[in-house]
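Attaching a single structure in C-alpha cells format; questions to follow.
All protein chains but one are shown at their positions in the complex.
Every chain is named by a letter (A and B) in the order it is written, and numbering of its residues begins at 1.
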Amino acid sequence: MKTSRWLYFSVFLLYFFLLGPFVIIFIAAFGAESTLAFPPTGFSLQWFARIVETQQFIDSFWTSLWIGLGATAISLMFGIPVAYALVRFNFKGMSAVETLFSAPILVPGLVIGFSMLNFFVLFGRIEVMTGLLLGHTAILFPYSVRVTSVSLRNLDPAVEEAAVSLGANRLRAFMLVVLPNMRSGIAAAFILGFITSFNNVPVSLFLTGPGITTLPISMLSYMEYYFDPTIAALSTVLVIFSILLVQLAERVLGLSRFI
Amino acid sequence: MMAYLNIQNLRVEYVRDVPTLDNFNLTVNEGELVALLGPSGCGKTTTLRSVAGFIEPAAGTIKVAEKDYTTLPPNKRDIGMVFQSYALFPHLTIFDNVAFGLRMRRIQRKGIKKRVDEVLQMVDLQDYADRRPVQLSGGQRQRVALARAIVIEPTLLLFDEPLSNLDAKLRVEMRNEIRRLQQRLGITALYVTHDQVEALAISDRVVVMNKGEIEQIGQPEAIYNQPETAFVADFMGFVNCFDADVTSKEQSILALQAQDYTLHATYTGDDDPQRVQVFFRPDAVALSDEPSENSLNGQVILRTFQGQVVEYIVETALGNMIIYMPEDAPRFEAHVTLSLKTERLIAIAYE
Partner (left out) sequence: MRRLNQNRTIVILVAPALIFMVLFFVLPLAFLLMQSFQTDDSVLTLQGYSDFLTSRTSRIIYWRTLRMGLLITGICTLIAYPASFVIARMPTRRRTFLLSLVILPLMTNAIARTYAWLIILGRQGIINESLQFFNLIDSPLRLIFTENAIVLGLTQLFLPLMVLPLVSSMENIPEDVVEAARSLGANRLMVFFRIIVPMSMDGLVLGATLVFTGSVTAYVTPAILGGTRTLLLSTLLYQRAVTLADLNRGAVVAVVMILTTLSVNLLLRLLRR
C-alpha cells in the first residue's frame, strides 16, 4: 500500500534525525585527527584520555554531580509535603500554589538564571555553590511536586485512615504507610530531577563563577577555545551514562512494582 | 440494656451552615450489630465516619461506654474499622498488616506474634502470613481487613460497605463470616450498607436513613414487613402503591375506599389518618376467579419469565401493578382478579 509505505518512511526519517547525530558523534570520538574532520582517517582513544586529563572536566563533573544530588534532594524534601497538601486537602489558594510550583517550567530557564544572578548580586556575593544549589532547586520543584503527586493520587486515602484508626497519629501514618508506598514516585522524581539538573545550561550559565562551573558549562567554554573531538568523546560518555540511568530507572521502578 | 454507643444531637457540616446530619440520635447496645441502611448521600457513611473520628461534628456528642469520644482524635479511640476498599497496607505482609495496630500499642514482640497468629487462625489465613495484599483474592483481603480490625480488641467495630467489592456468592459467605465473628467475640458493631438484603441478614437492628434523617429503626423482620414510611416501603421492595381514603379504623385495620374498590389494610400508627398510601409487594397477591372482599380487577399487559417466578404487569383502575406468580398462570391480555391479604397491604399516612 502506498500510504503506509509513506507513513513508514516518516518513522525512518524521525529516527534518522533523532539518532543519526549520535552515531556521528560516536564515530568522531574515536578519530585520530585533532580537528573536526569527518570521516576520521584513523582510530584513537586519545580524546577519551583527554577528558580525564582535563582537570576542568573532572572538577565540573563533581560539581554537577553534587549540585544534582543536592538540589534534587532539597526539592523533594520541600516538594513532597506540598504534593501531599495538594492531593489530600482542599484549601483556598490551592490552584495558585499549584500554578506557582509548575511555573519554573513555563518561565524560560535563561530568564530564571538571569533574574537570580541579578537578585543575588543585590545582596552582595553569594557563594557560587550556594547560588547554583538554590537555582537548581527552584527549577526542580515542578518535577518533584508533580511526579510525587501522581503516586500519592494512586494511593487509597483509606489506607492512611486505616493506620490512624489502628492508633497511629498523622505523622506516623505518613511515615509508616504513605511514604513507603510513594517509593516509586519518589525514585522517578529523583532520577528526573537529577537528569534535569545535571544537563541544565541556561540557569547554570549565569550562576557559575570563578573556579566553580558545571559540566555542561565547562563543555561550552572548552568549545570556544578548542576544536578537537574531546567534546565528541565526552558526549559519547554522557550518552552512555544516560542510557545506563534510564536502564537503572526502568530496573528500580519496574522492580519496585513487584517487591 | 444500657446504651453502649450513644450518639446525641449530632450535627455535621461539610459546608458551613449546610448540615449533612442534624439533630441525629442513635443508641447501640453492647454486643449488638446495627446496620445503617440507605441510598448514597443519606448520611450513613457520615455517621460512621463521625464515630470513627474522621469527621469533626459541628454539634452533639458521641459516647462509647460512657466515655466522651466527641473530640478524641481518631487514633486514640480504639475503634476497629473495615473499609470498602479494604485499605490494606500494600507494602506490608499480611502478618505486618495485622500486627500494625498492636505495634502502635507498643505490645511486646512475643505478644504480637501470638495475637496475630490467633486472629489469622480465626479468619482462616494462617498460611498467608508472609504474602502481600496484591497476592490475595478479594475475599481473602477482606478477611485480612477484618483480622486487622479485631486484633486490637476494639471497643467498637465499624464496617463501611465492606462487601460491595465482592461478587454475589462471596458476599454471602463473607456476610456470614463477619456475623459469626462479631457474635463470637461479642463486639458492638455499626455496619453501613446500601444493600437491603445484606442489612436484614447481618444485623440485630436496622436503621433506615434518608436525607440525613432516620426513617425507621427496628428489627429486620419489622423493617421488612411493617414499613412505617413511604420511603422505607419503597426501599424495601413494596413496589405497588395506590392512594385511598380512610372510611373507618378499627385497632390496626383501616377500611379504605379507593375509587370503586372497598379494601382493608394494616396500619401501625396510633393516629387517625384521613388519606393514606397503600403498599404491597409483588408476591403478596393471589389470583382468584371471582371478585372477593380485598380484590382488584385488571388486565395483563406484559408477562416476562424470570426463572423462579413469572412477572406480570397488570393494568388496574388504581394504576399498573407488578405481581409475581410461581407458574405461568394467566395468558397475555387475560382479565384477572388480584386477591390481596389485609395483613400484607400496608397503609401509610400522608405526611
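One rule holds for everything that comes next: a residue touches a chain if its C-beta (ideal position, glycine included) is under 8 Å from a C-beta of that chain, and two chains touch if they have at least 3 such contacts.
In this text the structure is predicted, and so the values were computed from the model without any measurement.
Undergrad: Quick one: say which of A:32, A:73, A:134 or A:150 touches the chain that got left out.
TA: A:134
Undergrad: Considering the entire assembly, which residues of subunit A contact the chain that has been omitted?
TA: 3, 6-8, 10-11, 13-15, 17-22, 24-25, 28, 35-39, 78-79, 81-82, 84-85, 89, 91, 97, 100-101, 103-104, 106-112, 114-119, 122, 134-135, 137-138, 141, 145, 170, 195, 198-199, 201-202, 205-206, 215-216, 219-220, 223, 231-232, 234-235, 238-239, 242-243, 245-246
Methods note: only the chains that are shown with their structure count from here on.
Undergrad: Measuring from the mean C-alpha position of subunit A to the mean C-alpha position of subunit B, what distance in angstrom results?
TA: 55
Undergrad: Which bits of subunit B are touching subunit A when the two form their complex?
TA: On the subunit B side, the touching residues are 52-54, 73-81, 83-85, 87-91, 100-101, 104-105, 145, 148-149, 152.
Undergrad: Touching subunit B in the complex: which residues of subunit A?
TA: Touch residues, subunit A against subunit B: 155-156, 158-159, 161-169, 172-173, 176-177, 180-181, 183.
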